[in-house]
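Of the protein chains in this complex, all but one are displayed in their positions.
Should a chain be cited, it is by its letter among A and B, assigned in written order, with residues numbered from 1 in that chain.
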Amino acid sequence: MPSHEPTAAERFINGIIPENPVYRQLLGMCPTLAVTAGMKPAMTMAAATAFVLIMANIIVSLIRGLLKPHLRILVFTLTIATFVTIADRVLAAYLWEMSKALGPYVPLIIVNCLIISRCEICSSKQGPGVAIADAVGMSLGFALALASIATVREILGAGTWFGLPVLSATWWPTWGVMMLPPGAFLTLGLLLGLAEWIGQKKKQSSA
Amino acid sequence: MSETSPKSGYLRQAWLVILLALFYGAALAGVQVTLGPRIAKNKLNETYEQVPKIVPGADQTKTVPRTVKGEVDGKEYSVYQAFSMGGDHVGWVVPASGQGFADRIDVLVGIDAPLETITGLYVLDQKETPGLGNLIVKNEEPDDFCNRFKQLQAEPTLEVFKDEPPPGSNGIRALSGATISSKGVANAVNSALDNLKGPMGALPDRPPSEPAAPTSETDKREDD
Partner (left out) sequence: MDTLIALIQIAIGAALINNFVLYYFVGICPFLGVSRRVDTAFGMGCAVTFVISIAATLSWAFTYFILRPEAPLPTWVWETLGGDPGTKVDLSVLSYIMYIFVIASSVQFVEMYVRKFFPPLYKSFGVFLPLITTNCAILFACLKILAELQDPEQLWGLHQALTLAVGGGVGFTIAICLMAGIREELDMCDVPKPLRGAGISLIVAGIMAMAFAGFAGMDSGIKDALAMFLK
């Protein structure tokens, strides 16, 4: 049965909301919970993940003709680990404070299921152009997801956004729990519920 | 793809992995060579940048790293000897670490040259409770936590009091709601000073002829 392979534009739009890595695919939860205490670490993590995702997709797409079934996961992992090391070193060299704040979560990008699944689903089967579009779309979706959670956590937890004061400390008692692990879980759970609810409402109105 | 025997099939597949491994290895080696020195400098600068702030009169570029063997635990530690612009020995910076409420707390203690009076404190790393324990990093106004260590004596052992320290005692007032974090910092300072004060006192008072202290303005020195 001939299947319609998604075009570059379709892949790109897909990644942002319809197949959002966090809200729809439930991938990459570990960094989503860990680095979203503030917008700055969240966006740095999104940038690092985007770098690894895009580069890995490009390389895998270029060598997709040579990949054999047995070894492809090995090749994906090797490629991803290399780019994560590069991203980690670059961060340590140029953004030392942020690198310390992100700590072990940058190397954990290696086991972020999102990247391996994109390599498997898209770039090992389609050309570089589509692969890049897919990677960029997914990265944007990931960044959007991280931003949504980080915004809630940072504004409620510290009254700031990107470090700039938003809610004056005099009338908003900062919700310390938002900066701690429980706040991360609760925020993500409730936002997931919200996303589900919006999705179901859309389905109802279009049905 | 034509049917080849499994063995040569695996061999053909393996060459791709080996080629990739070599290529990536070279890329990583390149990254290490170009960025490695910069990263090491960042790490050292964390300490060196604090030296003038916690030892009054010290010049960052004149700081000399030393290694001493602790008299309590026998392990080797790095300490930093601070000199002024004119070359006078103005004090020491001792890295200390101890168990806080949540995890380890790493601090830098500034102490004067005769190893008697504490001149400053800087918290390098901590994971204490936001809003409570993590206020130990504050060192701005006259009374903020780090500044409470100034002018304390190295002997007798530092204590932590819930309210104002009684006159004549050698201690600090704990952060309200964060007694354990405050005690963690004090314990770190105490154990480091107990362990290293003796060996540090035995070190020479003059810098060696070529102090090898990196500074933050290294772009002029790098020849890339």
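For this structure, a couple of remarks:
Following the convention adopted for this analysis, a contact is a pair of C-beta atoms (placed from the backbone, for glycine too) under 8 Å apart; a residue touches a chain by one contact, two chains touch by 3 or more.
Keep in mind that what you see is a predicted model, and the values were worked out from it rather than measured.
Although one chain is not drawn, the whole complex shows that of B:L16, B:L44 or B:A102 it is B:A102 that touches it. Among A:T77, A:T160 or A:T174, only A:T77 touches the chain left out of the display.
Shown as candidates are A:I13, A:C30 or A:L95; the residue that touches the absent chain is A:C30.
Annotation for subunit B: contacts to the undisplayed chain at residues 24-25, 28-29, 31-32, 36, 75-77, 99-103, 129, 180, 184. Seen from subunit A, the chain kept out of the figure touches residues 26-27, 29-30, 33-34, 74, 77-78, 81-82, 84-85, 88-89, 104, 107-108, 110-111, 113, 116, 177, 180-186, 188-190, 192-194, 196-197, 200.
Methods note: only the chains that are shown with their structure count from here on.
Centre-to-centre separation of subunit A and subunit B, using mean CA positions: 33 Å. By the touch rule above, subunit A contacts subunit B in their complex via residues 63, 66-68, 70-71, 74-75, 78-79, 82, 85-86, 89-90, 92-94, 96, 100, 157-158, 174, 176, 179-180.
Residues 9-10, 13-14, 16-17, 20-21, 24, 27-28, 31-32, 35, 38-39, 42-43, 46, 125, 129-132 of subunit B touch subunit A in their complex.
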